[in-house]
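First the structure, which I've put down as structure tokens, then a few questions once you've had a look.
With one protein chain removed, the remaining protein chains of the complex are shown where they sit.
Should a chain be cited, it is by its letter among A and B, assigned in written order, with residues numbered from 1 in that chain.
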Amino acid sequence: MLTFVIRRLLLAIPTLLLISLVIFLLVDLAPGSPMSEIPRTVPPEVRERMMQAMGANEPVVVRYLLWLRQFFLVEPAYVIDSLMGTNLAGGAQRVLSWQSRMPVFDIIAQRLPQTLTVIGSAYLVGVLIALPIGIYSAYRQYSWFDQLGTFVTMVGSSVPTFFTGVLLIIVFSVNLGWFPSIYDTTLEVTDWASFKMQIMQMALPVTMLALHNATEISRYMRSSMLENLGQDYVRTARAKGMSERVVVLKHVLRNSLIPVVTVIALGIPTIFGGAIIAEQVFKVNGLGTALIGAINASDLPTVQTLTFIFAVLIVFFNLVADILYGILDPRIRYD
Amino acid sequence: MTETAATLIEKPRSQWRDVWIQFRTHGGALAGMVVFLTLIAFVTVGPLVWTVDPSYVNPDAARMIMTRNKPPSLDWPLGTDQLGRDMLARMMAGGRVSIAVGLVAMSIAIVLGTTVGVLAGLFKRLDGPLMRLTDLVLALPLLPLLLVMVFLFRDALGRALGSETGTFVLIVSAIGATSWMQAARIVRGEVLALKEREFVLAARSIGTPPRRMILRHILPNVISPVMVAATLGIASAIITESALSFLGLGFPPDFPTWGRLLFEGVDYMQLYPERVLWPGLAISLTVLSVNYIGDGLRDALDPRIRGR
Partner (left out) sequence: MNFRTALLGTTAAATAFIGLAPAAHAQRAADGNVKILYFQAVSVMNPYMSSGTKDVHGSSLVIEPLAGFDEKGGLVPRLVTEIPSVENGGISKDLTTITWKLTPGLKWSDGTPVTADDAVFTYEYCTNADMGCSQAARFQGIKTVEATDPQTIKITFTTPKPNPFSAFVGAASPVLQRAQFKDCVGAAAQTCTEQNTKPVGTGPFTVTDFKVNDVVQLAANANYRDPAKPAFATVTLKGGGDARASARAVMETGEFDYAWNTQINPEFQAQLAAGGKGELISAFSNNVERIELNLTDPSPDLPEGERSQIKNPHPILSDVRVRRALSMAMDRQLLVDVGYGAAGKPTCNVIPAPEIYASPNTNCHVQDIEGAKALLEEAGWTDSNGDGIRDKDGKKLSLLFQTSVNAVRQDFQALVKGWWTQIGVETELKAIEPSVFFGGDPGTPDTYQRFYAEAQLDTLDYDGTDPEAYLGQYVCANVPGPGNGWRGTNINRLCDPAYEKLLADLSKTADLNERAKIIISMNDLLTKDGYVSIPLVDRARLSAKSKTLGGVVLNAWDSELWNASDWYRIK
């Protein structure tokens, strides 16, 4: 297993470099220009100058190499400098957003907290409610609980988040006035009252996203459990006189987890990617809105940096999933 | 002649006949089938019965103002929208595209995803390259990807197939090409485990060729997660289509697909809740009916359940 992991990690380097190149070319080829949010009253010569000052006019190869240098050499140097007090970076230019001229890593640092708290806890809540629902629905297939679950999850998957988000705001913020509709990113949790405020402002976006995530995961859990409950080993286990609890939660569950692990492993990187609609509806302003804003403004350095980190996470969590397969089913071997 | 002769001979027990018999006993599946066929009839036969132009805006200003945002009534069974257009006609016109996009795009994604997943799971040599490709597509930002695809292929497809068919082909392939990765990874995970199971080892040991192995032994055993991916995929394809048209990449702006009607309805949710209700209901019914049909099919296809 260890050699497998090392081999995969080494292989990940060329893969990621290739991915970064493809992303770069893709974003560069996509229609749109960094000037799209500049008012049309600004004359063409001035726009040209602004593009030049950003470096957006350079050939694509030059920009890609510059980004590689900034991402892999300059940024780590700044990190080391700030930790050790050295001066490796020597004032070299960091990866700067074209939109705001801020270092992209500073933007990420500003936005990571709310993304992790809101999107991360929504994912966690989603998984925690999805697993029991999925298991119980499968165990009691076609019971009223299962039918209700199917109905709710199917309706849940058919109505998009742009609808549920607004619905939650209208019901719980406008009509009932229970929760705020706008997330305050400046709130610092220092005491009980501010903690309560934080919970209040997380309530609606977390509810919405958790439901959305739970829908998907519970469906996979249910179908995989159903598949396994019909297997011969279950009959054998029951015939041996094992308790239902052990049969279901130990044997069947463990064997049913492979697709669920895949779905969850695919989902974790998206926490970092943020949830664009949820962030927009509740003004969470996390990484999702940063990415979509940068895409709309053709802010190439920001898009490139965010998607690249996203790619690293995808590659990493897929490796984690592969390792978990081996643990869940020891027959699976990669060597 | 030959047909009558054939019926005289007692038919051998056909597998598909068994499947159908089992399917019939599944109440949910039958209900799903009825609902689904009704929806199909609604969008195909409906416009022949209810012949109102879905994009007709009354050119007379005074009359237009009077017929805006009407609640359901005899004249307008589902009411009218903010420009006095008939919602029933719009739901029918939009449904045709939405259902077609949902089913076709989902099928593309599922076929693509299953193929990649099975190949990667079964053949060690293909596993690396195919899964790295999956990682790559997963990592690509969706919006620029779609914009680039449309930018590159819209005109060519429009010229080759005509503007409407061209748009349809482009949309379903764009959605299909960007949503197969999850199915691929799930199927691969399942195949990795299946590969080590006794019956596959047995099949391999007697020299079953790969094609037969996949069709006979692997595919029937990954059907249930694929079914889930398929039902979840329909809804997301219908919604993605509307997102595409909001990027100006889909059908013309006056073309009322269900996703677009739902999005527009959100603006009017407090004043005229029925505006979101109709498209939301239609999409949910489509997904629910397909889900139940899928459930019934899976049970019917499983020989252990069949005949129980």
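Note that in this section contacts are C-beta pairs under 8 Å (C-beta built on N, C-alpha and C of every residue); 3 or more make two chains touch, one makes a residue touch a chain.
Not measured: the values here are computed from a predicted model.
Visitor: Can you work out which residue in B:Asp127, B:Glu190 or B:Glu264 touches the chain that's missing from view?
Guide: Within the whole complex, the residue contacting the unshown chain is B:Glu264.
Visitor: If I consider the whole complex, including the chain that's not displayed, which of A:Val46, A:Leu65 or A:Leu128 touches that chain?
Guide: A:Val46
Visitor: Which one touches the absent chain: A:Phe72, A:Trp178, A:Phe195 or A:Tyr233?
Guide: A:Trp178
Visitor: List the residues of chain A that touch the chain left out of this view.
Guide: Given the touch definition above, chain A has residues 31-33, 35-54, 93-94, 96-97, 99-103, 106-107, 110-111, 169, 173-174, 177-182, 184-186, 193, 196-197, 200-201, 279-281, 283-285, 289-290, 293, 296-298 touching the missing chain.
Visitor: Go through chain B and note every residue touching the omitted chain.
Guide: Within chain B, the residues touching the omitted chain are 55-59, 61, 64-65, 69, 82-83, 85, 147, 151, 155, 245-249, 252-254, 264, 267-268, 270-271.
The definition used in the following text is that only the chains that are shown with their structure count from here on.
Visitor: Would you tell me which residues of chain A are touching chain B in their complex?
Guide: Of all residues in chain A, those touching chain B are 11, 15, 18-19, 22-23, 26-27, 29-32, 142, 147, 150-151, 154-155, 157-160, 162-163, 166-167, 170, 174, 215-216, 219-220, 223-224, 226-227, 230, 258-259, 261-263, 266, 291-292, 295, 303, 307-308, 310-311, 314-315, 318, 321, 325, 329, 331-332.
Visitor: Which of the residues in chain B come into contact with chain A in the complex?
Guide: 28, 128, 131-132, 135-136, 138-141, 143-145, 147-148, 151, 181-182, 185-186, 188-190, 192-193, 195-197, 221, 224-225, 227-228, 231-232, 235-236, 238-239, 259, 262-263, 266, 269-270, 276, 280, 283-284, 286-288, 291, 298, 302, 304-305
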